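A protein chain is absent from this complex, but the other protein chains hold their places.
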Amino acid sequence: MIAVLKPGTTEQQIENLSNWLRSQGLDVHISRGSVHTVIGLVGDTSKIDEELVESLAIVDSVKRISEPFKSANRKFHPDDSVISVGNTTVGGKDFTIMAGPCSVESEEQVMEIAKAVKAAGATMLRGGAFKPRTSPYDFQGLKADGIEILLKAKKETGLPIVTEIMNANHLSLFEEVDVIQVGARNMQNFELLKELGRTRKPILLKRGLANTLKELLMSAEYIMAGGNENVILCERGIRTFETYTRNTLDLSAVPLLHELSHLPVIVDPSHATGVARLVKPMAMAAVACGANGLMIEVHNDPDHALCDGAQSLTPDAFAQVSAAVAKVRGALEESK
Amino acid sequence: MIAVLKPGTTEQQIENLSNWLRSQGLDVHISRGSVHTVIGLVGDTSKIDEELVESLAIVDSVKRISEPFKSANRKFHPDDSVISVGNTTVGGKDFTIMAGPCSVESEEQVMEIAKAVKAAGATMLRGGAFKPRTSPYDFQGLKADGIEILLKAKKETGLPIVTEIMNANHLSLFEEVDVIQVGARNMQNFELLKELGRTRKPILLKRGLANTLKELLMSAEYIMAGGNENVILCERGIRTFETYTRNTLDLSAVPLLHELSHLPVIVDPSHATGVARLVKPMAMAAVACGANGLMIEVHNDPDHALCDGAQSLTPDAFAQVSAAVAKVRGALEESK
Amino acid sequence: MIAVLKPGTTEQQIENLSNWLRSQGLDVHISRGSVHTVIGLVGDTSKIDEELVESLAIVDSVKRISEPFKSANRKFHPDDSVISVGNTTVGGKDFTIMAGPCSVESEEQVMEIAKAVKAAGATMLRGGAFKPRTSPYDFQGLKADGIEILLKAKKETGLPIVTEIMNANHLSLFEEVDVIQVGARNMQNFELLKELGRTRKPILLKRGLANTLKELLMSAEYIMAGGNENVILCERGIRTFETYTRNTLDLSAVPLLHELSHLPVIVDPSHATGVARLVKPMAMAAVACGANGLMIEVHNDPDHALCDGAQSLTPDAFAQVSAAVAKVRGALEESK
Partner (left out) sequence: MIAVLKPGTTEQQIENLSNWLRSQGLDVHISRGSVHTVIGLVGDTSKIDEELVESLAIVDSVKRISEPFKSANRKFHPDDSVISVGNTTVGGKDFTIMAGPCSVESEEQVMEIAKAVKAAGATMLRGGAFKPRTSPYDFQGLKADGIEILLKAKKETGLPIVTEIMNANHLSLFEEVDVIQVGARNMQNFELLKELGRTRKPILLKRGLANTLKELLMSAEYIMAGGNENVILCERGIRTFETYTRNTLDLSAVPLLHELSHLPVIVDPSHATGVARLVKPMAMAAVACGANGLMIEVHNDPDHALCDGAQSLTPDAFAQVSAAVAKVRGALEESK
């Protein structure tokens, strides 16, 4: 960490600050410029609050040199993490396709979609049982019954299932769920993250609508600090001024997260755009920039889905996406 | 709700859609233009999912005419809500000043600050016992002990207290807390909002960093739909591209929220800007545009606070703000 | 256009508004709901100022049904525009790769890079002669001399050239330039757009950092309204809260612009990300979601470039991108 001091800082003030910093166990290097004096701190600066130092009357600005995330950091874990999920893996060389309806509506619906997406190449079944909705008057999901239905579909098709948790008190319902999803709105629900850190379940952690990549990795760190290293990151669009799409899919997050972290990165083009017509091109783009997988909404009757039908593909359209993914991955492999 | 159909929609398609909409209990008005046909829906459209209708192959776009929030809506509740908090009220003619440290650190600290801010005109004591921190390695608050300390300060000074909840399972600890705060990161933690809706405690609901005013009101609606009408809204800055401030304080939210809703509106200039030097000017601005109150961080030793010292005022600086607030309020009163 | 009136609007007020609208040459359809009355306007509403109508005391909100851009609109021009540029074309089936240095620095530099990028598959040479820089103290480009150097490279290699204009008074210098670029900061320099509309030169119009796709198309419309239909759109990143990248590349713009308009769409991954390591993955993603071409910065000595070296590729790295583009395009072709 480096602190740039304001012009006019006295020697006594520099001395006081240095003493305090040394009392925190740090080595202090002072370098005097013509206008500014700069203090370099060497040692474990993770305990030092950057904003506190920046607030001191004599400090102009502060720069942290090392990233504050450790467990998720590729610097200390150069190889890609590969996470086992049922009979499949996420990360590394395998490509994951999570597909299924936005909301679980009925056993018939889920079973039909599960079979269709499995036939088309999906490696995991997704479906919402607990639904975060902006309005208290909107459909909130089938809840425990929804999870039961997903588990039946898992038994029938063999596909591992991924579904969202909204309340740590519901954890017992998720015992047979293969991947627990944390939605964008709960990315900084730190109490929930801590509870999930106490399990050993794979967690799909979605980026919040206004969260930086650094914050996403710090939220992964909350889970990993509890001992659960099975975290899968998911880019699903951020909030910007553009109104043609629901959110703006930030695909540069994919190579950046790979650079910063060893965790797998999945892209959800359905929620990001909110428009079914954009799912295929954005899925192709996600594959092309190195995503480890996709999460795609598929509905057997998108025109009458209870939730988010606007962004769902039909099983046929999904099968085309799945086939195109394989082609593009082949081309990328050749051009390495 | 109005649905604009795409050019080339056939009469049969319009008929099918109309029939489906009528089956949802709505009256359907069809108006044919030279290019577009427009369908107007009359009746209770709150059950109709706007995005679902927009997703239909024949629909170009949809416009919802009435706001989806009801309990919080000024249209159905023209008078300002005034919420009783201990021996004081929030909303209406009284002006609320919540002041205190970012984090509760010790009994001495809280007691000293509580007396100072009371003497300077604060009407409520704030202080963080449970702290939402981006990093799992940062100080997480004194938790239950912190609430105990706040309650002692309440007993000593008579000031009602406001402190943040992060987990509904902690509710029993908040029994003597006067106002429960929901932080920006939990504004769409719907499970927490529902639980708070079951209490009758006043709730201070902070706007999320990337949430619209409509979403803030929908989150208030979650609490009110449970029967708890004691919601206080709080603007605390939104996330933008500007980097000189931590967030961008959106003061136009104050008159807009007053127009849309009858709930009181508080402004937190400390968290919004993250810079102590900006607290006074932004507090004055908030008063001038009609806020019902302020939430201000005060620390007896800002240079060494454990958390967010950068944005805290000294008790003396706070006293100046408090005095200036009274002057500006007087001037506004005269110029009505 | 549809105007939703406020509850409580009197018949007389509706009558007055209707009369005024009819006097503007529009047909007026009135539809009365239980709460709101809605006025539908049929006819040429492009002369009606949406904000003016929305400002009327009795109007709650307004919705424009047809897009305000005409010449750029795919609805009135269903086929892709293909624009001739020297011996090549932009749009349709051909793929364009514009490559070259950020700034023209010397004849040797440009000649070396031009030959290298041509050999690697570039179809056009880019290079900045007039440079828009945030600071007046930064290098502003070689100006007219820079254009001379580009023209020599064009003569030597046969590659058409694209370079940025910042001032309509410089137009005479651009006579032999094949494509004139309008930079992001000038996307709404309407006076410049009008002047370019009077030429018949192909114009590469870059999206502004905070401009919506609709605004980009309206700026294209400024050029096209002057009679110059040779407009190439370019997505180059928008400004968001994320700080790891310089801007956030909005790739969903590619399929959306194809849907809204018949104009070709190019992507510039170099400026969008500002990081050379991200150029290849983002270029692949742009190809995969349907871009008609790429604009890529290539430098023979990126570590010492005068401007924006951070985002430049070496010729070798560019050759790898170019080869990978061909592979991915082949895969997409197969999976259609």
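In order of appearance the chains are A, B and C, and numbering begins at 1 in each one.
The rule is short, and it goes like this: a contact is a pair of C-beta atoms (placed from the backbone, for glycine too) under 8 Å apart; a residue touches a chain by one contact, two chains touch by 3 or more.
Worth saying up front: this structure is predicted, and the values here are computed from it rather than measured.
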Sole residue of B:Thr37, B:Thr199 or B:Thr273 that reaches the chain not shown, by the stated touch rule: B:Thr273
Interface with the undisplayed chain - residues on chain A: 2, 4, 7, 29, 31, 33-36, 38, 40, 42-43, 60-61, 63, 65-66, 75, 239-241, 243
Residues in chain C touching the chain absent from view: 46-47, 49, 51-52, 54-57, 68-69, 132-139, 166-169, 185-186, 188-191, 194, 208-210, 215, 218, 221-222, 225, 239, 274, 276, 302-312
Residue ranges of chain B at the interface with the undisplayed chain: 210, 212-214, 238, 240-245, 248-252, 254-256, 259, 272-273, 277-278, 281-282, 284-290, 320, 323-324, 327-328, 330-332, 334-335
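FYI, only the chains that are shown with their structure count from here on.
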Innermost chain, taking as reference the mean of every protein Cα atom displayed: A
Centre distance in Å when chain A and chain C are each reduced to the mean of their C-alpha atoms: 31
Distance between the centres, which are taken as Cα means, of chain C and chain B, whole angstrom: 39
Multi-partner residues of chain A (each touching 2 or more other chains): 210
